[in-house]
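One chain of protein is taken out of this complex; the other chains stay put.
Order as written gives the chain letters A, B and C; numbering starts at 1 within each chain.
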């Protein structure tokens, strides 16, 4: 089985689905000839031609609006937004149109599309090449939100997302685009949207993470293992609709939970996760749930490692939570 | 003292500040000659002329982008977005520019402006004349968010917001635009941004609300008073930065809290409030905090009264929370 | 060098001259140079479609005033440009509406009852009472879903057209919007994408002179709306939008060219919003009655009727009879719509996604378990 990094796995998913289904088209800025600024669509232009791998003018609203038209017609477009920080010119199309088209047309029309976009910090990107806007889309009824952490999941989830009849926001953690290589089947396979994965079992405290922060959470879990604290690590993979069963089961077991994300704390997805945990596991909670997140500031450049909720911040939060006595 | 409804109080605030400060200008769609589709800016065009009350072309991004330019130059623009549902074409300007200009210019520039916009449902507005997008702006570092429930607060808060050196989202609960009249001074006065108000004291359960839902919360509080349950009602008034002291003090007293808002539940501001309460009052909580919110669907037309978190849904939540035994 | 462009002042059909195509002359005769020479039955059909639209419009405003429906946004005075353009689209072509084009949808065969059910948001409403009145949809009629946010349908139309061509289907997409919408992000992006992609889209700009209270001269400093096509390499065309034959002709020509590979066209249809913006609006607050009266003189229905009567093809009796027929049909639909129940509660949670996820199941159960709200509104 070939070894692939995240970029290659996503590329492989796109290529295999485009081979299988002529209704799948890719569009976005620089996705064609040059294969995307992160080279995720490399080779697709040569294989499938400029009708299926479309270099668009510089307008995210046009990319999503046109993709929505294609989806309404019956295609399965996979638009790319070059950085998720640049999704906002398309925000109206996404939240007012893509998310609501099925609902507002009484189910007459559907809007199947996968909006792929790199997300997250740690690549010296400053304000506008680092943000994690997932909670804005989770708040918008009608969108599924996926964020894989590793190549295998990425391919399986992307294939599911393209075949899904609902629009899916597909956030790609760019900090780990090339960080991890693992075995990924050349052939197609799917992983279910809506299923989290317990990537490390433990009895003492649950840590919920996704994307690039999953690796930080894992590192912390290993680190505190040395101190005899057993952390269970959940990789959410799908952010919305979230896999509540896996979360509840774990928190009922540990009674303690730490939630990690890069986005600012205020109204981040961590707030929703924390709230759901409290609503569903109140009597099981042995410690206050804790959020380890980006600060409530714009994303900084020089100090980005001080901004991100990395291992050095997750570890003490895990220890404190695991050892909390009321 | 004159009796004013919310529309009149906001109008009075605008007129008095425009008289006092020539740097205050109003711009937006239909704000001029006709005085706004809700008549909030009525009379301003006649009094201050078309240079200070500007009917713009139909482009929210232009309204906010131009307002930002004015603010950078030193004016204090008060742009109006006709419905908060139509704020999304301006979303990029607001979250990428207005919110970050001070920060990213190292404090060289400031972006003082008040973005006024009607918010909320209950006026038969369907998907696009009913939404409550506050959490999207709370999640964006750099914005203050205000939502008054009554005419007196509205005038005092609007005057503070215009004089504030930071950008303020000023959400006006349109369902109660003309519902309540109260005494409002003709002359100028300010109320501090960042201060909530305990509008009803009680020992048994805290209910947090704002805007139009405040009245529903109050009605529920009265209703359960008959059953001997004493609810404390907090009108947040400023959503961000939220008045944490008032909330914590109340929840420490009651040990129980119900949060009410119209926006969908997932990643709504209720999630943040609930999380903060848990983080700050864990050991004081005698019952799981509860959210009574809009459903996680687009905002419906015919069934909107079944969508909104009105008295009929707040009352049982309050009773259950007040009577909760683990 | 200054880029030059032809200056074409905004004209009413009254002072029509070069630059704006029209067919029906003030005396009712047709300009033989522009007359599309449609069979009489088609001309009568076009005329009746306008009358039907107006009868319905008038009745809906009345229902709103009586509090029986919540809202209506109509097409009073704009019937010719809406019906003429809709009729000029071929059956396989697509129509992406703005919000004033219920006449176009009915013209395509959408049942009047279904439209009324949408106006009432009842259990039979095609969108299940989820959207405001006049936010219909008609996929079977190749007609998009009405949305309130201005302009969003424009880029979507480009995507549909692109997709149709990609699939090798001979289909052109028309998309309606007001002149106010030319200021929107989506107008710019839609036309720019269409120009680059050479997508078969007919951009139909209803220049009815007003965007709620904002007159078209405050909307843009360009001299015409058609010339905005220059910015996208798209031919801009102006037509007398109160002349249904002229509209039909110009639109059909563009459709044929576009189908043949000529790419997109921008058509500015000169008309006038005779009524308020919607039932929520009173235009007396911002415009003078004189202007309205001037435009009433070019009423598209009256112009067509003058023509038909001159031809001996129509008369007062037939007009009355036809109106009566529409009114009878309409009354029956209203009665039926009013007697239908509201949509079922659970439908609120359908179609957010294809399948209801757990959280919507949970919320639906909570809603069904009650309690019920005290007031209906």
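What we mean here is this: contacts are C-beta pairs under 8 Å (C-beta built on N, C-alpha and C of every residue); 3 or more make two chains touch, one makes a residue touch a chain.
Computed from a prediction, not measured in an experiment: that's the story for all the values here.
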{"item": "Sole residue of B:4, B:40, B:53 or B:68 that reaches the chain not shown, by the stated touch rule", "value": "B:68"}
{"item": "Touch with the omitted chain, as defined above, among C:205, C:226 or C:337", "value": "C:226"}
{"item": "Residue numbers in subunit B that touch the chain omitted from display", "value": "25, 51, 54, 56-57, 59, 61-62, 64-75, 77, 89, 92-93, 96-97, 100-110, 141-142, 144, 164-166, 194, 241, 244"}
{"item": "Where the unshown chain meets subunit A, residue by residue", "value": "29-30, 32-35, 37, 55-59, 61-62, 85-86, 88-89, 122, 124-129, 265-266, 295-298, 300-308, 310-313, 315-316"}
{"item": "Residue ranges of subunit C at the interface with the undisplayed chain", "value": "1-6, 8, 18-21, 183, 185, 187-189, 192, 195-196, 198, 218-224, 226-238, 263"}
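The rule is short, and it goes like this: only the chains that are shown with their structure count from here on.
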{"item": "Between subunit A and subunit B, centroid-to-centroid distance (C-alpha), Å", "value": "31"}
{"item": "Whole-Å gap between the CA centroids of subunit A and subunit C", "value": "40"}
{"item": "Distance from subunit C to subunit B - Cα centre to Cα centre, in angstrom", "value": "36"}
{"item": "Shared interface positions of subunit C, touching two or more other chains", "value": "125, 130-131, 135, 147, 149, 185, 352, 359"}
{"item": "Residues of subunit A whose C-beta touches two or more other chains", "value": "89, 92, 96, 100, 103-104, 141-142"}
